[in-house]
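Have a look at the structure below before the remarks.
Only a single protein chain was left out; the remaining protein chains are all shown in position.
Naming follows writing order (A and B), and every chain is counted from residue 1.
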């Protein structure tokens, strides 16, 4: 299978999964049709748009490439017309979401380096690409971001982005530098879901 | 009447109406003097600033053109010193707001095309210009955005932006390409207010 094609497929599958998670959350908050479409799109593309603004990639791909908008709209409409079916899809959606997380983190870091920025920015913007959309979703729904509260999510994105930058600095072969970090992020995220891993917390209710 | 002058007048009237809605909401949330000024300014200019960042129009006009800041400050001060009077102004303010919505959507789409971006971006950024400020207001006041919840608001902005892009692609005469989409957005918004139209909702409470 052509590698670029595989990359694009995973990219759109990730976008789809992110949009489903956005549309589901928006539907639960009783938003109207437009609200669901908007939250789905922002969840899927918000992180990438923030990254592109920070690295000077104007126009941001999330706004100018129709495939992202199209995928988000399809995901949102599916969530509306086939909600019981989408709810039964929880498992594959989580799988796609974990894949999307890995791909977005690695692609975000890669694109940042491509635009000539340093390793720190690549790692930070890899994380922002992966979790920015989810944070925007939660901000718009007026709740503390789940991303910042529970489970290995942002940390998996960090591992993916950091490994990707390491790979580029050590000149790993392109295939390794792309797929190994994605796989590491995906496996970490997936295991944390299955085994209910969490990062430590330190607040007042931490013991409960 | 000079057309450019009319355009500028509607622009500032829209800014004024948006700022009034921001200042009123901020006042209700018991913010201090600075908070009211800040929310008024962000409601009026936030959408345009986001658009300018996305299309590479640095500096954003909302920050560098004193007329927007001045209009917002006047609107905020009026809301403070003449609140009962502003409350009685609900009807004209809603009228200006609907005009501002149309103008911001059309102008946002137009400026995006002017900077060489594609039709999808023009429509998306037309919508963001029109509703971005209201969304920022609600995010800062820690509530789910009204824009995403009720009434034909964002959808009217979509109609205005889409018609405007269509007009430019079909090379409509400039007067038509500007005023027809604005009018469509305004009428749609205004009718939805009068007749209590809403987009469908699908959440758990949708039947209530």
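In the analysis below, a residue touches a chain if its C-beta (ideal position, glycine included) is under 8 Å from a C-beta of that chain, and two chains touch if they have at least 3 such contacts.
If you're wondering where the values come from, they're calculated on a predicted model, not measured in any experiment.
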Sole contact to the chain not displayed, among A:105, A:124 or A:184: A:124
Given B:75, B:139, B:159 or B:193, the one touching the chain that is not displayed: B:139
Hidden partner chain, residues of chain B it touches: 26-36, 38-39, 49, 53, 58-60, 63-64, 66, 69, 80, 83, 139-142
Touch residues of chain A, complete complex, unshown partner: 53-56, 117-118, 120-121, 124-125, 135, 138-139, 142-145, 147-150, 154-155, 158, 198-206
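Just so it is clear, only the chains that are shown with their structure count from here on.
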Geometric centre distance via CA averages, chain B-chain A, whole Å: 30
